[in-house]
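One protein chain omitted, others in place.
The chains carry the letters A and B, assigned in the order they are written, with residues numbered from 1 in each.
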Amino acid sequence: MRHDETLAAEMQRRGVSRRAFLKYASYVASLMALPPSAAEALAEGLAAARRQSVIWLSFQECTGCTESITRSHSPTLENLMFDFISLDYHHTLMAVSGQAAEQARLEAMAANKGKYIVVVDGSVPTKDGGVYSTIAGISNLKMLEETLRDAFAVVAVGSCACFGGIPAAKPNPTGAVAISELAGGKPLINISGCPPIPEAMTGVLSYVLSFGKLPELDHLGRPKAFFGETIHDRCYRRPYYERGLFADGFDDHGARQGYCLYKLGCKGPVTYNACATLKWNGGVSFPIQSGHGCLGCSEPDFWDQGGFYRPLPTPLGAMGPALAGAAVAGAALGVGAALAARSHQKTYLAASEKEKD
Amino acid sequence: MDLLAFARGPALTFATAIFVAGTLWRLVGVLALPPWRDLSPAREGAPPNWLGAIETVFRKMIPHKTFLKAGMFTTVNGYVFHIGLALCVFAFAPHILFLKSLFGFSWPGLPNGFIFGVGALTAASLVAALAYRLTSPVLKLISRADDYVSWLLTFLPVVTGLAAASHIGARYEMLLALHVLSICAFLIWFPFGKLMHAFLFVFSRGATGARFRHRGAQL
Partner (left out) sequence: MTAKTTVSGVAFDAQGDRNDTDRRDAAMQGFVRDFARTAAIHMESCVRCGMCATACQYYVTTGDPKYTPINKLRPFEQAYHRHVGPFAPLYRLLGIKSNVSIDMLQEWEALLYDACSLCGRCTLACPMGIDISELIKEARHGMYKAGLVPDRLELMDRTTKAWGSPATPADDFSDIIREAGEENGVPVNVDLPKADYVVTTAPAELTEHTKALTDVAKILNKIGASWTYSSAGFEASNIGYINGDVELQEKMTRKMIDNAIAVGAHTLILPECGHAYGAARWEASRWYGREIPLRIIHMTEFLGEVVQSGKIKLKKIGESTSFHDPCQLVRRGGVNDAPRAVLKALGLELKELEDHGALGWCCGGGGGVVSNTRADPLRFKAFELKRKQVEDANAQHFVTACGQCRITLTLGAKHFKWDQKVESLLELVADNLQD
């Protein structure tokens, strides 16, 4: 397929039926919570779209996000890559390596100036000039700056790219930051999660492709279609929470009954993601369904929220020493105040004795 | 750091430290004052001072009928929001988890729907208490800024808690953060205003109890 050919023409050439194409469009539309009429608009947008150049940059990351997107069940990555986008650079997936790989990136940037989309997974180390992560001898910091210059938009994929993630966890030795801090005003979509749900990634890309604009985003730059509700709100165990039925351990009666995992540190109530509805592995299950509380991985600083098994309502700080100190200080002040009052009384008494004389 | 992490972390630690320090400061500051030792011989058959004090702490939970008649609203409404607050604080599962993290032990909670109802009733009762304070000539005269501040800082955790439980007004984590921050404000104010009566009532009733029971007088 050539870059100037529309997707419709390409698909016709491959023998994809219009019916199959509409089916996919309506699936994406429903994922993104678009109105039914939008399915057709989406289909038409996609049909008229030209192949989109995508440059995928992987920085301080674990490749989990790539692993996740390769497991997207509909549309499959193959479909997405070969039908809808031109993945011009992805150093994990591309066949070429070394100088040739970097050359491909630079060529794509030149050929699609102002039109290409940059997808980033991983955070960017900024400390010590960004020496802690380099690709082909170029620091992540520099590569991002260079690649973003002529990009149309940037999509941060995964919690590291969105919020700094695990590399930015305390004490953040590399000075890792989120892409949003370095995006320099480029349109940005955050698709958080560790990793993000594959459908969230493909759905958002499809949307951008067909409508040529960003979907509606929340205050953290995440598409509301996937991050509009909490895990807790959509959790099938929610009724147990309301009834006050909880698992107190991972192997107790409550756990076997499938009661709410709130007491075991589930972060579902404050985690916005679609796990409870879209689920994972082709809709098979999600963490809570398999008996473990939500870690809150799609939220900022999820790694530093006091521990995965610490229940949500418990304080985050180490209260003990602070309270012991406060108790000692308070008691000392109390004794001091009583002594001051005594001496004040004596002064007053002396004054009134004098008056009597 | 987002607002919820700030609320659960430094804000809560700071507020609790102020609460502990201020409470001890005030209690010790008063209790370390020299006593006036009562050397008068006790009435025959009078209980020892400590027993007279304890008896009175309980005795004072129920007003005499003659005062109840005139102070019916104050008494009944007072009971409603005190019990309501106690249920919300001590019988709501998330709160029990909070307390467990502080004290290391826990107890069973009540269903959320029930607590929500209690919370709503408590909020209504607090509003009624404020309305009464603003309209009764006696209360208008004797009220201080402390009374209104203490009212507000008691009311806010209740309404933010209700809002968080029902997801009304903002995103849940924002409501939860506001709820925790309202508790922080409550804790910080607690030792310096009349909220302190939650501890003082024992000593206040006890002191009078010891004095009166020593004399063989009824309370």
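By definition in this document, a contact is a pair of C-beta atoms (placed from the backbone, for glycine too) under 8 Å apart; a residue touches a chain by one contact, two chains touch by 3 or more.
These numbers come from a predicted model, not from an experiment.
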item	value
Which displayed chains the hidden chain touches across the whole complex	A, B
Listed residues B:Thr56, B:Ser125 or B:Ser182, member touching the removed chain	B:Thr56
Contact footprint on subunit A, counting only the chain that is left out	333-334, 337-338, 340-341, 344-345, 348-349, 351-352, 355-356
Absent-chain interface as seen on subunit B, which is shown	25-26, 28-31, 33-36, 38-41, 43, 46, 56, 60, 63-64, 66-67, 70-71, 74-75, 78, 136-144, 147, 192, 194, 196-197, 200-201, 203-209, 211-212, 215-219
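Following the convention adopted for this analysis, only the chains that are shown with their structure count from here on.
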item	value
Complex contact set, residues of subunit A against subunit B	230, 232-233, 241-244, 246, 262-263, 269-270, 300-301, 304-306, 310-319, 322-323, 325-327, 329-331, 333-335, 337-339, 341-342
Partner subunit A, residues of subunit B touching it in the complex	1-2, 4-5, 8-10, 12-14, 16-34, 93-95, 97-98, 100-102, 108-113, 167, 172-173, 176
